[in-house]
Each structure stands twice: as structure tokens, then as C-alpha cells.
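Scroll down for the structure; my scribbles are underneath it.
Of the protein chains in this complex, all but one are displayed in their positions.
And then subunit A:
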Amino acid sequence: MALSKYSINGAFRVISQCLSNQRLILHKSKHTQPKFPGATTSWTQKLQFTEQNSYAPIPVYRVMDSKGNILDPAEEPQLSNELLLKMYHDMSLLNVMDKILYESQRQGRISFYMTNYGEEATHIGSAAALNIEDWVYGQYREAGVLLYRGFSLQEFVDQCYGNIDDVGQGKQMPVHYGSRKLNFVTISSPLATQMPQAVGSAYAMKGTNRVVICYFGDGSASEGDAHAAFNFSATLECPVIFFCRNNGYAISTPVEEQYRGDGIASKGPSYGIHTLRVDGNDVLAVYKATQLAREYATKENKPVLIEALTYRVGDHSTSDDSSAYRSQDEVLDWANNDYPTKKFRLYLESKGLWDEDKEKQFLQKSRKDVLLAFNAGEKKLKPKWSEMYNDVYKFIPIHIQKQKADMKKHLENYKEKYPLKSFSN
């Protein structure tokens, strides 16, 4: 198939064309159609494998080239300058926040952190195409989505410190953000558990003109939960957008060891799910794909799968050193030649919306803002110690009340032995 010129509106069509071409090959029989309940198809007398090369790989939709030039003017989203600048600001601010919080982990000030380097466009492009009423199930590397929705720097820092102002009251590890106000479901550590849950939430939202977006990685797609989620979303017809951040690695496991076949996108049609594959480093392409997915999902009450191809420029987490399994050259190649923030900046510059001065000023202000939040967050007290007994159940049962009372008595007797001053009263 010639797919050099490829428009996003034709994306679904091309995928279904791939499938119908295949059917034509199979369709040799003049007999009546098979009546089996298991598949609606045709007869063939030719015995042959259907394999990976029976279909052309699903192409990658992009709007900009690696230098930020628009490839087809008809595909350029008509976004206001204000929105374009907000998108860029948030992508850059995310980088600044990552740098400072990553360093703070290195200095032992927080226990753990995960950076978002290289995947900014997947966060901001998708977040910008959604409504705030839409629900978000993240995996763990989606801080940009939350930032775009209005989670403040202070809220990020407070969560990482687990201090008194942390919405989660210090009960979770760093980067396990959540915000009821912003419809962002709290990150849960075990991988892929968010996927069937997102489908369940989407089921509950059917017909309300809202969607659920569910982020996951190329590694998570291997979990059994991913299969369950895809299958149920299709059969129950739920308005959910599965957004795969395929960044090439699951910690150290490269995609060659994670799966075979045409990536994650190719799974979509086999589940009966409309599918898009986009350049995850192109924020405009991600925006357009998510916009189309949202429109389809709400109108049809059906799922969409988006596979955003990108590259994890940072280590997996502060517990990882990626130099053990990939070359520095590989990382630098992506960082220097196809970095989402840089690409978007070139686009904005070509529109006269950005320049070196603005960049300098913005970075300076961002650093100041992050450090202010950081310093304030670090000084705050921890939530009251007795918080550890709250929220195990809706109403505290007697045996937990007793534990709490015992601890209270114990702390009264031995207050000098405990860092009680760091906890709020």
C-alpha cells in the first residue's frame, strides 16, 4: 500500500482497508458465506498462513517533521496562540520540575522520583485535546497531564514529600499523584491494573459525553489485564481511549523482548477497536489523534487505541541506571535530533510566537517557581502520625481504635524517643 501521504481522518479507513484487502485474497469461493458464529468471513481453498507481513505495518501519523515544519498545511491544527503557548509552557515546566525533583532524590531529600524526559508531547498533546470532565487513569509517567490540568507545582512537591498538604496524606510513594478535583485517578503501583479499571469507569460514563483516557506502556501491554481491558472495552462498548506510550523500554527490557509483531497498535483491530498510531514526539499529532479519538469515543460510545511511538530519554526511575542496557549514543541521538519540546519550540518560532529571550525568561521564572514550591514543601510538617490509622475502613473499627490509643499512650510515655516535632498536631 502506498501510504506516503497519510491523513489522520483516513487513519481508521486505511487500517480497515488492510483488513479488507486480506479478505479479498481469501475470498475465492463462490459458495455461500460461512455461517459459523465465531467469525463473519468468507471461504477459501488456498491454505496459507496469515502472518505479520500479510498486512502493511500501521503507519505513524505526524504533523511536523523533526525540525518543526508542518508537512501538510491541511493537517495543522488551528489552535489559538494562547493554547499553543500554554502547551509549550507546560512541556518546558515539566522539564524544569523533573530536573529539580530528580536532583532532590539524588540528594536524599525524597525517596524516589521518575522523570518524564522525552515523553512531554504525549502528555501535553493528549491532555490538551480532552475536557477536564474526562477521567484520567495514568500509569506513573504522566505528570505532564496533571500539570496541564492545573495541578500546581506546590501540589506536586507536597505529594513527593508526603507532607501535611499532600492530598494523599503521605500514604503513597513519590509520583503517585491523584486529584479528585482534576479527575485524575491516583496512581497505583502494580502495572496495568488501571486498564480494566478505566474500562469500568468508562462503562459507568456511557452516554454522558465524557471519556476515560487510560495511559499505559509497551511493557504493561504484556500484562493479562491489558487483554481483559481491550476485550471488555470492545464488547461492552465503552468510551475509553487507551493511550500507549511506547517508549521502547520497560525498565531495561527492550520492545524486541517485550513483543513481536507490529507493536501495540496492531492489537487494536484484532479486538475490534479503532486504532491510531502517532508520532509521540510530535505534540500537534498527538493532539489531533486524541481529539479524533475523543470525538469518536463520545459519539459512538466505543473504545479507541492510540499508540504513541516515542523514546524514554531519562532512566526508568531513580532506581535505574539505563547505561547498563543501552548506549549513550542512542539516547543522545533522540535527545538531540527528535526531542518533542525542541521540535515544538521550532514550530512556535516559525510562527513568531517564541524566541531565545522568551525562552530564557521562561526558564528563569520556572526555576524560581519550582524552587519556591520545593522550599516551601520541604519545610512543611508531616501529617499527624495518627493518620496512619485512618482510611483503612470508612469507619474505624475497634481493633484499629485500640492500636491508635496504644500508640498515643506509647508516644506520651516516650515522646523524647520519636521525631514528633516533624509531625503536625
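What we mean here is this: a residue touches a chain if its C-beta (ideal position, glycine included) is under 8 Å from a C-beta of that chain, and two chains touch if they have at least 3 such contacts; residues count from 1.
The rule is short, and it goes like this: contacts and distances are computed from a predicted model.
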Identity of the absent chain, which is to be given by its UniProt protein name, from "Thiamine diphosphate-binding protein", "Glycosyltransferase family 62 protein", "Pyruvate dehydrogenase E1 component subunit beta" or "60S ribosome subunit biogenesis protein NIP7": "Pyruvate dehydrogenase E1 component subunit beta"
Sole contact to the chain not displayed, among A:R109, A:K171, A:K206 or A:K358: A:K171
Identified contact with the non-displayed chain, of A:Q154, A:S317 or A:S350: A:S317
Which residue of A:N81, A:N131, A:T235 or A:S252 touches the chain not shown here: A:S252
Residue of A:R149, A:R210, A:K302 or A:K382 touching the missing chain in the full complex: A:K382
Touch residues of subunit A, complete complex, unshown partner: 105, 111-112, 114, 139-140, 162, 170-173, 175-176, 187-192, 219-220, 222-225, 250-253, 257-259, 316-320, 324-325, 382, 385, 388-389, 392, 399-400, 403, 407, 418-419, 422
